[in-house]
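Structure first, commentary second.
Note that one protein chain is taken out, while the other chains of the complex remain in position.
Labels run A and B following the written order; every chain starts at residue 1.
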Amino acid sequence: MSRSFVTLRSLEGFKFYGRKTIVHNLDPRAKALFITTVFVVSLLFTNLYVLLGLLTVHVPFLLAAGVLRRWVYSIRAGALLAGIIFFANLLTGSGVLPALALTVRFLVLLTTFSLFFMTTSPDDLGLALDRVGLVRWLSRRWLGFPNALSFTFTTAVRLVPTLAVDAQTVIDAQRSRGLELDKGNILRRIRNYVPILIPLLLVAIRRSLELAEALEARGFPGREDRTSLYELRLKPSDYLLVLGSSTVLAVSMWIFVIHPVLRLPF
Amino acid sequence: MILVEDVSFEYPSGRGEALSGVSVKFEPGEFVAVMGENGAGKTTLAKHLNGLLRPSSGRVLVDEEDTRRTSVARLARKVGLVFQNPDHLLFSETVRAEVAFALHNLGYAVKTIENQVEKTLGSLDLTRYADVSPFLLSGGERKRVALAAVLAWEPEYLILDEPTIGQDYLQKERLRNFIVQLNSQGKAVIIITHDVEFVAEAKPRVVLLSKGRVVGEGPADRVLSDADKVASASLVKPQIAKLFDQLSRFGFPRDVVDVHRAKQLLEDRLREVSVHV
Partner (left out) sequence: MDPSKTPKTILEARNLGFQYEGAEARALRGVNFGVERGEFVLLAGPSGCGKTTLCRCLNGLIPHFYPGVQEGEILVDGSNVTSMPTSEVSRKVGYVFQNPENQLFALTVEKDVAFGPENLGLPRSEIRERVDWAMGLTGTTELKNLAPYELSGGQQQRVALAGILAMKPSVVVMDEPTSFLDPVTAEEVMKAVADLRLEHGITVIVVEHRLDLVARYADRIIVMDSGKVVADGNVQDVLDGQFDQLTGLGVGVPRVSQLWAMLKRDGLVSGQTPKVVEAAAEKLGGKLST
């Protein structure tokens, strides 16, 4: 019981939390560039202070978005893995500081993704995906329509709460037939999930098919030049973020390639 | 007997139907309909009867066993719950295997399982589909397989969640007859429904729920003809009851809800009238 309690809480560190803050209003594409920058920089540098700096940079964002406490949940979730990374590196011969640096890198990545997902609504993400050229191109090649990929994403997100309820219903239905999920050895327990997974899969497929039918009945996929009610517009704050991120990214790459001596390795 | 004593319940997430001070009992061999609007707490109540949910306060006793202290698997032996959507249940390769599933879980002997499966398939007219995959069957047939899967172990209390949705008139008649048959075998049948017309004809005992509370209880004709009770549970009166409301000036009884009784009463009166003319 307590184990599931912790797991569910830690997921909160990645779930979208609707609020009206500057961070929430930032264009998802700008935010995507930001986290990509963080990602790349954290991989390029192994210096503990650089990595700690990267982590600290997130704090004002977390505060502004009001998600500091939820971020702590995501850190708690990653605590186990972080510990493993630390001790694994320590035991394989690196010093304390390098091991620490690698652990912090992991936490930086965790933080940046957590921040992104907590402050970007799936709605906006879908809109963003709809606009990004690369996604549209891929979508056209794989699925035949430029908006199909972003659609798939939005629909998947929309179905998550519904399927969660379905999962619980399936579990209830099978328990009502005498299925005991917490009894038996590990092999038995795995086998006991078959009567849960199969109906869930089929219910999910049926729902998707019904949804597909309903969408076609409303003209999906529509024309090439289909319009949309809402659209993302870049604001001054977005330009600022994009500028800042790209500068940092450019400088980092320059240091890495041209002036290795500034890499400050450990 | 299933005894629900002053049960209150709330989902931890705060969402979903809650129950508040619900007290009701279900006797063996009875036919009861639990009715109310969507979200009234009908399904939540049903889940309390086989231990899927445990009350936050109050208790539920199934043949004197407290559900808070008994496992679902054990309670399921007595209380069978058939969910609304059969697809939440079906997973086996054949209908036969599907019907046998619960019997395996409940620890029946192999020979007994074989016999029970054949018997259940026969009673629901599914024998010809015994070796067919349940997924290849039509919606109505899958519903019957789900029912068979729960009837397999012949629970004393059978709960059906919205069994009449999407069924046509003949299918509902068949269901009604089936319930009568089960009752005659001493099995209690509890249906969760908002199909007022079906209940008006089948005339079970009715328990009315609204917003987690019991707002009415009694024989179908009394409860369904009570305007206040019906309105408080977001239901409508059956057509026949509405008709007799409009004919009240002729002195008919106020609790007429089914066609046959209506016909008798009107027949007698119309004959009287024609004699006087």
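To be clear about the criterion, a contact is a pair of C-beta atoms (placed from the backbone, for glycine too) under 8 Å apart; a residue touches a chain by one contact, two chains touch by 3 or more.
This is a predicted model, so every value here is computed, not measured.
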Using the touch definition from the top, which of A:20, A:141, A:218 or A:233 touches the missing chain?
A:218
Contacts from chain B to the absent chain lie at residues 37-39, 138, 140, 165-171, 194, 196-197, 200, 234-236, 238-240, 242-243, 246-247, 249-250, 259, 262-263, 266-267, 269-271, 273-274, 277
Chain A residues touching the omitted chain (full complex)
121-123, 126, 154-155, 157-158, 161-162, 165, 207, 210-223, 225-230
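Here is the rule we use: only the chains that are shown with their structure count from here on.
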Let me have the rounded angstrom distance from the C-alpha centre of chain A over to the C-alpha centre of chain B, please.
44
Chain A to chain B touching residues, read off their complex
166, 169-170, 172-180, 194-195, 198-199, 202-203, 206
Taking the touch rule as given, give the residues of chain B at its contact with chain A in the complex, in rising order.
47, 50, 52, 71-73, 76-77, 80-81, 83, 85, 87-91, 101-102, 105-106, 135, 149-150, 153
